[in-house]
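Structure below; questions to follow.
Heads up, one of the protein chains got dropped from this complex, but the rest are sitting where they should.
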Amino acid sequence: MSEAQTLLSVSGLTKDFGGIRAVDSFSFDVREGSITGIIGPNGAGKTTVFNLVTGLYKPTSGTIRFLGEEIGGRRPDTIVRHGIARTFQNIRLFNRRTCLENVLTPLLQRERCGFLGAMLGLPSVRRMERALHDKAHSLLAALGLDAYASFEASTLPYGLQRKLEIARALATEPSLLLLDEPAAGMNPEETHSLANLIAEVREKFNVTILLIEHHMDLVMNICSPIVVMNFGALLATGTPEAVRENPEVVKAYLGERKEKR
Amino acid sequence: MDYILSIVILAGINMIAVLGLSIFTGFTGLFSLGHAAFVAVGAYTSAILTYYYYVDYYLALAAGAAAAGIVSLIIGVPTLRAKLRSDYFAIAVLGFGEALRVLLENLEITNGARGLPGIDNFTTLPIVFVCLAGGIFVARNFLRSRWGAACIAIREDPIAAETAGVRLFRTRLLSLVVSAVYCGLSGGLLAHFLSFIQPQMFTLVQSTQLLAAVIAGGMGSISGPLIASFVFIALPEALRVAQMWRLVAYGLLLVLIMVYRPQGLMGYSEITSFFRRKSGAEWRRPS
Partner (left out) sequence: MFLQTLITGLSIGGIYALMAVGYSLVFSVLNFSNFAHGAVIMLGAYVGLALATKFSLGLGLVIAGSVAGAGIIAVLNERLAYSSLRRRKAPSLYLMISAMGCAVFLENMVYATIGSRFYAFPEFFGRQIINLWGSSVSLLDMGAFLFALAAILGLHLFISRTRTGIAIRAGVSDMTMCSLMGVDLDRLIAVVFLLAGAFAGVAGVFLGIKYLVYPTMGWVTNKAYIAAVIGGLGSLPGALAGGLILGVVETFVSTYVSSVLRDVFSFTLLIAFLVLRPNGLLGRDGEEKV
């Protein structure tokens, strides 16, 4: 059995916004092939960590290494090309574009294509476009969205919009997929099928998952390890059982017993 | 008959510039009230080439368009960087328009504020038609390509666009250059149609007309702004409306559209979709 390598390694990560320290000397690792969960009370800095990893914010100090390479402070699109994709807490779709076009956009960005040829509409370019259309369709189909391919993204029901965002993220062919509260606003049934979807995605697309969640049933069910944050710093990390029993965690977070967001 | 012909040619020339601005504002979502400056660059460059240096007309047109594209980089490179707000570009392009006008009024070669008369009348209806048709063809290909998809993604959500692998700065710059090239071509055609150009012909007035056509026609549409542009040229001529009242109307139109119907006439769809029913699938809902 080969040793799973460390995909993402965050060390001493700190982020200040003016006088506020949102992330405080935060360190953790993500093992390849795992589904790692980050939990913590609201305002603990979880989404800020995501934003730092994906290049939306520049770290104040600390390092973020992906596959050995330092990516802290790089541009978001550069980091995407390295193989990290994400979804957002408040869904950010290309609202007025169809589902197909939402997924097609990242696929197109990955294509090497001559500008002149594209402007003239050469047959080779048309062929490439058709191939990408097919690829987009199959990606939608893999997430059960192919029926909605020509629907405008904003017309989709909430749950499907979340799935579409995941599909779009997968179109960038990532090695690491960051999901920011994917189960937000879902009922227990939807959360359950989301858990299955996440496991399926990991299998089918060979991608490591890192997710932020408040739905404890989802996190405890599929994530291992679990990283707990509070006030921007690492509180605990370990298996679901270990975290559940950790008195610090219980005190800071689980003890509040807020069942659902 | 000649009069109608000249209106049609003018409308066609205008439509090319509107198409360019449509790519920048309608499809990339960036605000500009200074694209008349690029029309000016194209007009003067091509006119100077044919007038003083007897350069071949088509070459001069191409040079004018290219010059406009290159000049747009002067404004674009400092202001379209990812972290900067679109306000900076808007302010810079306004300032550029002023600076350009001052330069045009004071250089020997442009004949100053008096303008450049006696330009050869090379522009004909077939030429304008070919340029417009070609422009539409290339625009459609551009919007289907990875660069076009990137532009539209930026319009919808710049942050999500970056997450989809779009390079913000490069794409905005490309959008600007492409739109400037269209305007430059339009300027070259204009100069060789009117046979006379003056700095005062390329001011905020013209930029406003361009923007009004894009907004009224609808952002995210190619056909909408083209229709609006034609109406804006043809209708006032038919009604003999004075220049200043047209501008009053444009200004009012911009505000009313933004407040009551931001998608304009054809927002985010094309006139061809009215004639085609998609089998089984829902209509695209305009937003």
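For the reader, a short list of remarks on this structure follows.
The chains carry the letters A and B, assigned in the order they are written, with residues numbered from 1 in each.
Note that a residue touches a chain if its C-beta (ideal position, glycine included) is under 8 Å from a C-beta of that chain, and two chains touch if they have at least 3 such contacts.
As the structure is a computational prediction, the values presented were derived from the model and not from experiment.
Touch with the chain that is not drawn comes from one residue among B:L5, B:V102, B:A133 or B:A238, which is B:V102.
Although one chain is not drawn, the whole complex shows that of B:I7, B:I70, B:L254 or B:I271 it is B:L254 that touches it. Think of the hidden chain as still there; on subunit B it touches residues 25, 29-31, 33, 74-75, 78-79, 81, 83-88, 90-92, 94-96, 98-99, 102-103, 106, 159, 204, 208, 211, 215, 242, 244-245, 247-248, 250-255, 258-259, 262.
As a working rule, only the chains that are shown with their structure count from here on.
Rounded to a whole number, the gap between the C-alpha centres of subunit A and subunit B is 39 angstrom. Of all the residues in subunit A, the ones that touch subunit B in their complex are 54-56, 75-77, 80-81, 85-86, 88, 92-98, 101, 104-106, 108-111, 113, 115, 118-121, 125, 129, 150-152, 154-155, 168-169, 171-172. In the complex of the two chains, the subunit B residues touching subunit A come out as 82, 137-138, 141-142, 144-147, 149-150, 152-153, 156-157, 159-168, 220, 268, 278, 281-282, 284-285, 287.
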